[in-house]
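Data block below; observations after.
Left out: one protein chain. Kept in place: all the others.
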Amino acid sequence: MAGSVYGNLFKISTWGESHGKGIGVVIDGCPAGLTLNEELLQRYLNRRRPGATKYSTPRTELDKATILSGVFDGLTTGTPISIVVFNENQRSHDYSEIANYYRPGHADYTYDGKYGIRDYRGGGRSSGRETIARVAAGAIAKEILNQLGIDIVTYTKSIGPIEINNDNFNKNYIEISPLSMPDKLASEKAEVYLQKQMEDNNSAGGIIECLVNGMPVGIGEPVFDKLDASLAKALMSVGAVKGVEIGAGFDVAKSTGLENNDHFSYLLDKDTDSKKLIKLSNNAGGILGGMSDGSEIVIRSAIKPTSSIAIKQKTVNKDMDNIEVTVLGRHDPVIVPRAVVVIESMVAITLVDHIFMNMTSRIDKIVNFYKK
Amino acid sequence: MAGSVYGNLFKISTWGESHGKGIGVVIDGCPAGLTLNEELLQRYLNRRRPGATKYSTPRTELDKATILSGVFDGLTTGTPISIVVFNENQRSHDYSEIANYYRPGHADYTYDGKYGIRDYRGGGRSSGRETIARVAAGAIAKEILNQLGIDIVTYTKSIGPIEINNDNFNKNYIEISPLSMPDKLASEKAEVYLQKQMEDNNSAGGIIECLVNGMPVGIGEPVFDKLDASLAKALMSVGAVKGVEIGAGFDVAKSTGLENNDHFSYLLDKDTDSKKLIKLSNNAGGILGGMSDGSEIVIRSAIKPTSSIAIKQKTVNKDMDNIEVTVLGRHDPVIVPRAVVVIESMVAITLVDHIFMNMTSRIDKIVNFYKK
Amino acid sequence: MAGSVYGNLFKISTWGESHGKGIGVVIDGCPAGLTLNEELLQRYLNRRRPGATKYSTPRTELDKATILSGVFDGLTTGTPISIVVFNENQRSHDYSEIANYYRPGHADYTYDGKYGIRDYRGGGRSSGRETIARVAAGAIAKEILNQLGIDIVTYTKSIGPIEINNDNFNKNYIEISPLSMPDKLASEKAEVYLQKQMEDNNSAGGIIECLVNGMPVGIGEPVFDKLDASLAKALMSVGAVKGVEIGAGFDVAKSTGLENNDHFSYLLDKDTDSKKLIKLSNNAGGILGGMSDGSEIVIRSAIKPTSSIAIKQKTVNKDMDNIEVTVLGRHDPVIVPRAVVVIESMVAITLVDHIFMNMTSRIDKIVNFYKK
Partner (left out) sequence: MAGSVYGNLFKISTWGESHGKGIGVVIDGCPAGLTLNEELLQRYLNRRRPGATKYSTPRTELDKATILSGVFDGLTTGTPISIVVFNENQRSHDYSEIANYYRPGHADYTYDGKYGIRDYRGGGRSSGRETIARVAAGAIAKEILNQLGIDIVTYTKSIGPIEINNDNFNKNYIEISPLSMPDKLASEKAEVYLQKQMEDNNSAGGIIECLVNGMPVGIGEPVFDKLDASLAKALMSVGAVKGVEIGAGFDVAKSTGLENNDHFSYLLDKDTDSKKLIKLSNNAGGILGGMSDGSEIVIRSAIKPTSSIAIKQKTVNKDMDNIEVTVLGRHDPVIVPRAVVVIESMVAITLVDHIFMNMTSRIDKIVNFYKK
């Protein structure tokens, strides 16, 4: 079936392989009247571009986005927006050997099992380059969220055993840290840890955390299309993610009702003499019953260590022999920092889709929308 | 929008409130020719029925399922199957007070924020009784999986700090344990822990683990509809779930590529003199690149402690006062054991949907399907 | 796959067989705050109820609707609305014989071919009783349209060769005419024609016309989800419909561009001294480029003559014999008048879905929706 289409009202359809002609996305359902140009897309794409630091693959690509449709006089027109990034630096000869065996930790085996054929060059469709399309669409989703006053901050929470200390949290450091960590000390320690992995031809994993502020109350559809459920799918669909948690997450398992419940309270704003509803804690992570409760949304994803490592590993070939292989080529020792913008993009796309879906929840608001 | 419909090809549409006339589900897309009757549904529904043990709400309901359509002469006909469980034991007076305040940890506030109105009786649509519809549909999905030789085992992995010991794993004990644990010792310890929470009018959380065996290779659609992504959504859509992980899950963050990669190997079956592909470990949890790899699927969900506790808590009322409340009524001190069959149902429904979607992945198989 | 679910944002899931326990529908995506009760549903259901005139089947059913969920204190809550009409007058013995042969003009053969099994009692799922679910959902859709000032008028345009004369058009006569015709003279002539068909044990077809007024400009999504495309599907999905046309319809084939183009013009309203855009003709039927243009939507459906006739016809049985059969039982000599409300319901449901979908077409309107 069609697994490369995502979203209900803000719908994206992605395509492309690592060593094909390019990677692209068609966004159908972007509202008219939004300012959009290639420079804006490029700012987001540059955040996942390879070659930026020594912790990413030396494959150097500019990943230059071209808008092919849906924008007129600098504004979106409401029609589908087609974006393409042509591949420039395909070195197919690097990958020819892997046509005959299954790389451990990769999708080679399952692609073959499903389709009976695979584009083995650089992982084909299962390559991390697929996420270019997510980031291009995410850039547009973030522009929509900006218009609505909704802000997303995403960063590396941990690399291997090195975790940020919330006391040192410095949002501005995220862009400075080569590992996208908001804690200078942790970032430096993580670099040492990574250096060690690189010396060993090994790789590292980590955790990405995403904070969303400014959400209206009530975004998310009860039962199956809960906001947290949709976010979980969005994030787990990113190649290397093996776990997703909201708010207190897995810690709730050991908690008690008394500890875990967030209490509501009205806070008096003395300046305006008005009351504002707050929660006295946020174990729920900003989502109650699958709907945003107006507080900060907190969501984390566990990223596995890069599967491609230049260490000898056991596997099998197509002749059904047990063999040993060393996966050469250009690989990131850790993909967490580059995945930060991918995670943020999936969150943004999912939020926009839900914000759109929520618009038909009350008849009075619908009547008001169409009045005059 | 419509948040109570789930699935693409095996599509379920659920409805009902805790204290309305009943709870139901319409399954559209169930294949014709499957044996189905109310006894079969009842076996599954009894696994989540209240009142079974002292750890579940004393609300005694038979939760008797009636099939209203889609079955003829004991077989499904391919047309929609409508199932209803009428509510019997609605004691609305228990709940009248909560019309005016927001229970901590519940969806009262977000329902009001989204819809401007809510059925406050027993939580209305956000009540755990909503899961009856999931289990009824899940029963049918499991019958389909049975026909395909696919087996699911689901159990309580931990309650609060008490976790099963894999060395004591006894599948048969799951049904015996009042907490659905496959480890007698852990189950008994967890009972002691729960007893303590009940004495304190407090509640407990836990972790549910689900194992799937017999999956064909290649189930799951690359990119957005990865099998693990769909499972994550399915499970996170269950009310109390706050985290989902596959295989090694969050542990991958601290792992290295060398530790985490599962190596492929051919195993020689001496009897048949044929080779079988296996993985020498299963950190991936049976899913590679979003598609089943033929090994055991392992997935875990973190369940929060029951939000309704008979301890005084801070909250607000509709008059915008800060108040203190004690949530009375009939509540489970832990919902983990009753949620086991709900989790299993969501996994089963999701697998069936993906198994159906996979049938169009290869032209040769499609041509063969329609031949003669 | 799931063929009994319809709509994107206003989503209906229908179920039930002619001689099963009942017919029902679950509406997911109805906005909260709409006044709804069983009396309102009943008014619509009575318009398609059998036994009302001598031109409909003598099967007497009250077709009483029960609301099982989604309504609280007389208002919709935004959660799924489940409606059931239990079957009362199932006389299965009338139909037992047809288990063994395929009725001409019916779906017996194709159901068997698709599913390998069919509920042959009264046509099972393919019975006209299926449309009860459409009308129940349509009643709710019409209430939403009422709130938005959108009006639908539907009537019989022709029965057999007898067509209404637009000079005699009398909207009030639609309810008086036993054939739902807005022209007294034509209605009387059509009765004579029908009487003749009944004497011959034969049956008649006809055309249903539907007029929609009050539509905002711009409803409908360009390219595939054009408003007219969606309406065509909605109407062609009604059992006996064999053709659908918009505005000038099939007559455009013989027309020229000069004749067929509708010219725009501003009309000066002297009272308000404001200009109103009108079209000087309406061959387009109120839809341009798949979007409503603010003028009257005009859509017609061709309804085939009832397939069940008590005349000897050739067919085959399951033993692969060529046989002759006379289809007995209770049948309408014409279904056009009872189909009027079914057509109106499908139009209403489709319009509501599109009106909802249109709400995300402009960023300024979205921002305004969420402001304060």
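Per-chain residue numbering starts at 1, and chain names A, B and C are given in the order in which the chains are listed.
Operating definition for what follows: a contact is a pair of C-beta atoms (placed from the backbone, for glycine too) under 8 Å apart; a residue touches a chain by one contact, two chains touch by 3 or more.
Note that this is a predicted model, so its numbers are computed, not measured.
Trainee: Tell me the shown chains the invisible chain touches, ordered by label.
Mentor: By the stated touch criterion, the chain not on view contacts A, B, C.
Trainee: Taking the full complex into account, find the residue in C:His19, C:Lys142 or C:Lys226 that is in contact with the omitted chain.
Mentor: Among C:His19, C:Lys142 or C:Lys226, only C:Lys226 touches the chain that is not shown.
Trainee: Determine which one of A:Leu45, A:Ala65, A:Val84 or A:Ile366 touches the chain that has been left out.
Mentor: A:Val84
Trainee: Under the stated touch rule, tell me which residues of chain B contact the chain that is not displayed.
Mentor: Residue positions of chain B that touch the missing chain: 8-10, 29, 31-34, 76, 78-79, 144, 147-148, 216, 222, 355-357, 359-367, 369-370.
Trainee: If the hidden chain were put back, which residues of chain C would touch it?
Mentor: Spelled out for chain C, the touching residues are 1-6, 8-9, 14, 102, 104-107, 109-111, 113-116, 125-126, 130, 158, 160-161, 197, 200, 202-207, 217-226, 228-237, 239, 242-266, 275, 277, 280, 284-285, 288-294, 302-309, 311, 313-316, 320-322, 357-358, 360-362, 364.
Trainee: In the complete complex, the non-displayed chain touches which residues of chain A?
Mentor: The missing chain touches chain A at positions 1-5, 7, 9-11, 13-17, 20-22, 24, 26, 28-29, 32-33, 66, 68-70, 72-73, 75, 77-82, 84, 114-119, 124-125.
In the analysis below, only the chains that are shown with their structure count from here on.
Trainee: Need the CA-centroid distance for the pair chain A / chain C, whole Å please.
Mentor: Going by mean C-alpha positions, chain A sits 44 Å from chain C.
Trainee: Chain B to chain C: how many Å between their CA centres?
Mentor: The answer is 38 Å.
Trainee: Measure off the straight-line distance from the CA centroid of chain A to the CA centroid of chain B, and report it in whole Å.
Mentor: Computed from C-alpha means, the inter-chain centre distance equals 26 Å.
Trainee: Which chain B residues sit where two or more other chains touch them?
Mentor: In chain B, residues 1-5, 14, 114-116, 125 touch at least two other chains, as defined above.
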